[in-house]
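Complex shown without one protein chain; remaining protein chains in place.
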Amino acid sequence: MATDLQSEQSALTADQATSPSTGTSTNRSTGERYQRIRAMSVNIAAPLTPEDCAMQTMPDVSPTRWHLAHTTWFFETFLLKEQPGFRPFHSDFERLFNSYYNSVGEPFPRHRRGQLSRPGLEETLQYRQHVDVAVSQLIDQGELNEHQRYVLELGLHHEQQHQELMLTDIKHVLASNPLYPIYTKNTATNNNTEASLSTTLQWSETPETIVEIGHNGKGFAYDNESPRHRELIQPHAIADRCVTNGEYLEFINAGGYQQPEHWLSLGWTAVNENGWKAPQYWVRGDEDWRQFTLSGLRPLDLHEPVCHVSYFEADAYARWSGKRLPTEFEWEHAATANPTGSVFADRLMESGHVIHPRTAGASDFTGNVWEWTGSQYLPYPGYRPVSGALGEYNGKFMCNQFVLRGGSCATSSDHIRLSYRNFFPPDARWQFSGFRLADSR
Amino acid sequence: MATDLQSEQSALTADQATSPSTGTSTNRSTGERYQRIRAMSVNIAAPLTPEDCAMQTMPDVSPTRWHLAHTTWFFETFLLKEQPGFRPFHSDFERLFNSYYNSVGEPFPRHRRGQLSRPGLEETLQYRQHVDVAVSQLIDQGELNEHQRYVLELGLHHEQQHQELMLTDIKHVLASNPLYPIYTKNTATNNNTEASLSTTLQWSETPETIVEIGHNGKGFAYDNESPRHRELIQPHAIADRCVTNGEYLEFINAGGYQQPEHWLSLGWTAVNENGWKAPQYWVRGDEDWRQFTLSGLRPLDLHEPVCHVSYFEADAYARWSGKRLPTEFEWEHAATANPTGSVFADRLMESGHVIHPRTAGASDFTGNVWEWTGSQYLPYPGYRPVSGALGEYNGKFMCNQFVLRGGSCATSSDHIRLSYRNFFPPDARWQFSGFRLADSR
Amino acid sequence: MATDLQSEQSALTADQATSPSTGTSTNRSTGERYQRIRAMSVNIAAPLTPEDCAMQTMPDVSPTRWHLAHTTWFFETFLLKEQPGFRPFHSDFERLFNSYYNSVGEPFPRHRRGQLSRPGLEETLQYRQHVDVAVSQLIDQGELNEHQRYVLELGLHHEQQHQELMLTDIKHVLASNPLYPIYTKNTATNNNTEASLSTTLQWSETPETIVEIGHNGKGFAYDNESPRHRELIQPHAIADRCVTNGEYLEFINAGGYQQPEHWLSLGWTAVNENGWKAPQYWVRGDEDWRQFTLSGLRPLDLHEPVCHVSYFEADAYARWSGKRLPTEFEWEHAATANPTGSVFADRLMESGHVIHPRTAGASDFTGNVWEWTGSQYLPYPGYRPVSGALGEYNGKFMCNQFVLRGGSCATSSDHIRLSYRNFFPPDARWQFSGFRLADSR
Partner (left out) sequence: MATDLQSEQSALTADQATSPSTGTSTNRSTGERYQRIRAMSVNIAAPLTPEDCAMQTMPDVSPTRWHLAHTTWFFETFLLKEQPGFRPFHSDFERLFNSYYNSVGEPFPRHRRGQLSRPGLEETLQYRQHVDVAVSQLIDQGELNEHQRYVLELGLHHEQQHQELMLTDIKHVLASNPLYPIYTKNTATNNNTEASLSTTLQWSETPETIVEIGHNGKGFAYDNESPRHRELIQPHAIADRCVTNGEYLEFINAGGYQQPEHWLSLGWTAVNENGWKAPQYWVRGDEDWRQFTLSGLRPLDLHEPVCHVSYFEADAYARWSGKRLPTEFEWEHAATANPTGSVFADRLMESGHVIHPRTAGASDFTGNVWEWTGSQYLPYPGYRPVSGALGEYNGKFMCNQFVLRGGSCATSSDHIRLSYRNFFPPDARWQFSGFRLADSR
C-alpha cells in the first residue's frame, strides 16, 4: 500500500487473477463493483472544499484532487488508451497524473503536486466521469480479454490503496491548519459505550515450527506476497492485542522521548530533528492530552490502540518494555489463528462513523490499525517481478522499509488479506499505524 | 513595495499624512475611495478559481486568498480592533494573517501559507465584507482622529502594494502549471498597432550637479522616501527608454548567459544554480522565443521592454554593453524632467486590457516596468523610523537589496511617485522588472 | 565492523570471552598479542605525513590520527580509568576521543574530527605509549579479573576494526587529492603472474535445508552473531567466486548506469545524485579504465573481484544478470563448506604487499573483498543486548543497513569469522566491498 511512490509496486501475475466467466450476470456484477469502488473515492472527497482538495502539506502527501485524477489516469492509460476510437480527456493529463512509471514518460515532480490549481475539482470529476463511461461500456460489452480483466482488477485495488492515502492525506492537511477543521462530525464506533475498554493483554505462545507464508493463489494478491513458501519460526510469544494509548502514555511519562538508550540510532536522530514528543496528532493541552481526529480535536482515549507512531517509536516502546516487535512471519502465523477484524473504512462510512480506530481488542489482527513488524521489506525467496510497464517497478522499493500488516480503519474490508504486505520507511507516521508486542522464548 | 515580508516596511509620519477637512463631502469621497481600492482587490481575484487562489508556488509567492485576508487583517488590527464594540470576524485570524509584526504576535510561517485550505475563498470574502462594513461606518461617522486617518491612508496604500503582488503571484502560479492557464483573454494595449515599435534610444546628458532627492512632503509617502535632502550627482548620461526584448535577445544570442565575465560573482552563482538561460517566463519554442503572459503564451514582442529580469541580469547586460545602471538619484533626477507614464494596473483593468508592458517608449519613467537601479537600498541621511507597531520594522530591510523605481503595469497610477523606493534582493525576477542604461562621463 | 559510529556496537557476553589461565606464560602471550596488535596500528600510519593523518575527506572518514587516539581512549576509559593511581594522559581527551558513548559524556561532533589540529601526531603517539605502558603493566601483574580480560579482548578486536577503517579512510583521503599520492610502492600479491586469471564461475546447488547459523561460542565473537539458531534455507545455487571487474565492466558497457529498470528506487536516486558511472576509485582514461589503489593509479585488472561498489550497485548488477544476491544465511552455509581465504591485511603487510584484492578465486569466502548479502541487518531471534556502557548501543544500528560477510584484504586474519556480521548503509562504497551471485531454484 504505502505511499503512491510505492503503491503501484504491486502487480498480479496473470494466472493469479480472478477468471470470471463471461456471462452477462458476471459483467453486471463486475460493472457494479467498478461503480461501487469508484464511487467511494468521490464520497471520500465529498465533505471537502475545492481548496481542501488542492493541498500538499508535506512531500509524502498528495492533494485529494490528484488522487482522484491519478486513479482515473490508471484506467485510461492501461485499459482505455489502446481501445480503438478512445479519445483521451486531455492530452496533457498523461504526463500530469503519472506517478512514477518511467516507461509511460517523465512524471510531473511529486513534491510540486500541490502547486497545480488546474484542472480544478470540477474538471477532475468530469475526467472521472469520462473514463468511467468508457470503462463501463467496455465491461458491458463483455469482451474483456484476460489481460484486460487483470488490469481492471489491478486498477480497482490500486483505487482502494489510494482511498486509504486520501484519508490519511486529508487528515494531515486538516491537522496542519491551526483552525483544526473538522472532516466529519460522525463519531467513532465505540464512543460512549460501556464496552469500550481495552482487554487485559494476553500472550499466545508458539514453539519452533515451520509455517507456510504468503498468498495461497486464491483470488487477487500483489506479487510481493508470492511465492508462498516455508519459513522456520522460532519459539516466541505474541500479544493478543495492540499497545494502547494508555500504555504508550506511560512510556512518554517515564521520559521515553528523552532517553537515547531505548532508540535505534537513526530513530534518536529522527526524534531530535523532528522534535517528536508524542505520536503524531497528539496535542498537549494545559491539563491533558488531546488528539486530532477526522472529527476534530478530542480527548485522548486511553483504551484505543496507539496510532500514528513511526517504526522508531514502536521499536523504542518495545525495548523500553523489555519486549520486541513480531516478525512479519510470526504475525502472519498468529493472525491465521485469530478471528477477522471489523473496523474498516468501507463499513465505517456505510454506518456513518468517522474513520478512527476502535478500542484495542483481541480480534483486530486485521483492520483498526496497521501493525509495524520487525521485518525489513525484502523479496520472498524465489520472487520474480512481472514484465512490462505494470510490473516496471515491482520490488524496486525493497530497501530500507519495514513491513506493516493487517490493514487499518482506513482500509476497505475487501482490500486486505492476511498475506498483505504494506511497507513504509521507519520514520513514517501519518498512516494509521500502531503495533503489538512479541517476545522470544 | 517589495514582497509582503517587506511591504509593511513603510510608514508615514503623522505630519506627512493627508489632513482632510472633516466635512460630510470629504467623508463621502474618503468612503468612495476606500470602496474603490478595496473592490479592485476582489476584481483581481475574480477570474480565478478557488484552487488558483490557494496556491503558493514558491516561498516568495503568497496565495491570492492570503492577500485578500491579510489586507483585511491590516484594517481590522490597526483600525478596528480598539473600536468599542467591534467584534473580530474570527479570533484566530489575528495570528493567521499577520505577516511579520512581532508586536502583534508570532506570525504564521510564511512558507506554509499555501498549506492552509481554510478559511476558503468564500469565507475570506465574507471576512472582507465584515471589515468593510465596519470601516465604512467609521468613515461615515466622520470622527476619525488624526492617527486613524493616517492608518486608513496607510492601509489603502498597503492594499495597493498587495494588489501588485497578487498580480505577480498569480502570474507565477499560472506559469508553474504545464497547462499554461490563461488569466484573461484581454490583450495588451499596443498589440497589432502600427505605433508599437520602440523608439531609437537617445541619451540625456547631465553635468555634475546638486539635486534635491526624496519626498517633498505633499501628500502621502513612505518614510523611506524621507528626509528630502541634497545629493551630488556626477556627470553622466541616461537612456531615454528601457532596454527592449530585442536588445536583450542579442545579449542571449551572444552567449551572455554562458560567459562569467559579465556577471557579478553572486550573479554567476545564481545563473548556474537556477539554470537561467533567459528572463523569467520566456519559453523556448522550436523556432522562436515565446513568453508566458497573463493572457497566455504569446510570441515574444521584440519592442516591449525586457521584463522579469533580476538585478543580476540587468547588471550583466549593462556590463556586456559597456554601460552601467543609473543610481537611484540619477534616475529620480531624470524622471523629474520627463512626462509621466500611462501604463498602470488600474487603467489597464478599466480599459479591458491585460496587465502587461507596452512597447518601450520615452515616456515610461513611471509605469510599464519597474527599473532596477545600481543603488543598494539604504536609509537616506537623517532617516528615523517611526515608533509603534506600524513602524516596528521601518528600515529593517535596508540590507542586501537593490532599489527599483517608477512602478510598473501592475502598479496603480495613484500609488506611484517619483520618490517611491521599491526594493528587492538582486535575484528576484517575478516582479515586472526591467531596466534602463546609464553611463559615466 | 562498519564505521566507527557503528564499530562499538559489538560486545562480548562475559561467558563468551576467552578464559586464559592466569599463569605467567599466558600473561606473556597476552602481553605480546597486545603489543603486536597495537603496533600494527602505528605501522599502518607509518608511511603517512602528519597532514595525511589529519584529513577527513567525507563525514564517514575519520582522520588516521583520530583512529590512533580513539582506540587508545578505549583502553584508557574502559580498562585503566578505574585503576587506583592511574592518571589520564590529558583530562580533555575523554570527551575528544569518545565516538558515541552517551554514558561517557557528550562526544565531540563526528563531522568535525578533521578540524582538530591538536593533539598532533607526535603527541598522539605519546598518548598511545602512555596507555600501552599502563596496560602492559596491568597484564604483567597477572591479576586481571574476568571483566578486565573481557574488556582487553574487546579492545583488541575494536583496534582491529579501526585498523581496517584506517586503511579505507586513508585510501579515500589519498584518492581525493588530484595529485594521487601513493601510500606504498608495494605491489599486490598476484601482479604479473600467470596464475592471476579468475576462474570460470561455478554454481553450487543446495536443496531446502535447516542449518545452524551464528557463533558457536568458541572464542571471541560480537553479540550480534548470537544466539546461534536454526534457519530454514530455500533451494538455491550460489556462485563459487565473486563477480570480477571484467564482468562488471560488461554491465557498465551495456548501459547499466543509465537504465533505471535495474535499480532499486533509492539506488537510482543515489546514482543520479552522486553521478555514479562506475565503482569508486575507477578513473576513466582516454582509452581505458584505471583504478586508484594504495599503490597509486594502475590499469584496471579485469580478473580481480569488483570492489568499492555499494549495495545498490551489487543489487543492480544481479538484477541485470537475472540473478540475485545471497542471503546472509545462504552465504554462511556455503562458506562453511569452503576453504579459508588467504588475502588479509596482516599477512599482506608482513609479506610486503599492498592492501589490495587478489584475482577472484574459489577460496575467497573470507578475505579479499567483503561480500554484500541481500539481508538487511536485523537481530537474530532471541538476541539480547548486554548491559552497561560497553553494551550501551548494541543493536542500535539494526535499521536500514545491509549485512556484509567474510572480511577483506584490509581485515586481519585473526579478526574475521564465518559468523562475523559486518553492516553498512546501501550507498556505502569506500570499504573493500564486492559481491557474489546467487539464484533461487
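A, B and C label the chains in the order they appear, each numbered from 1.
Just so it is clear, contacts are C-beta pairs under 8 Å (C-beta built on N, C-alpha and C of every residue); 3 or more make two chains touch, one makes a residue touch a chain.
Please read all numbers here as calculations on a predicted model, not as lab measurements.
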Using the touch definition from the header, name the shown chains in contact with the chain that isn't displayed.
B, C
Hidden partner chain, touching residue among B:222, B:292, B:344 or B:397:
B:397
Where the complex has a chain not shown, which of C:28, C:81, C:95 or C:284 is the residue touching it?
C:95
Name, in rising order, the residues on subunit B that touch the hidden chain in the full complex.
5, 102, 208, 210, 229-232, 234, 236, 260-261, 263-268, 324, 374-376, 378-379, 381-382, 392-393, 396-400, 426, 440
Tell me which stretches of subunit C touch the chain missing from the display.
49-57, 65, 92, 95-96, 108, 112, 114-121, 173-174, 176-179, 181
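FYI, only the chains that are shown with their structure count from here on.
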Of all chains present, which has the mean Cα position farthest from that of subunit A?
B
Subunit B and subunit C, separation of their C-alpha mean positions in angstrom
61
Which positions in subunit A are in touch with at least two other chains?
none
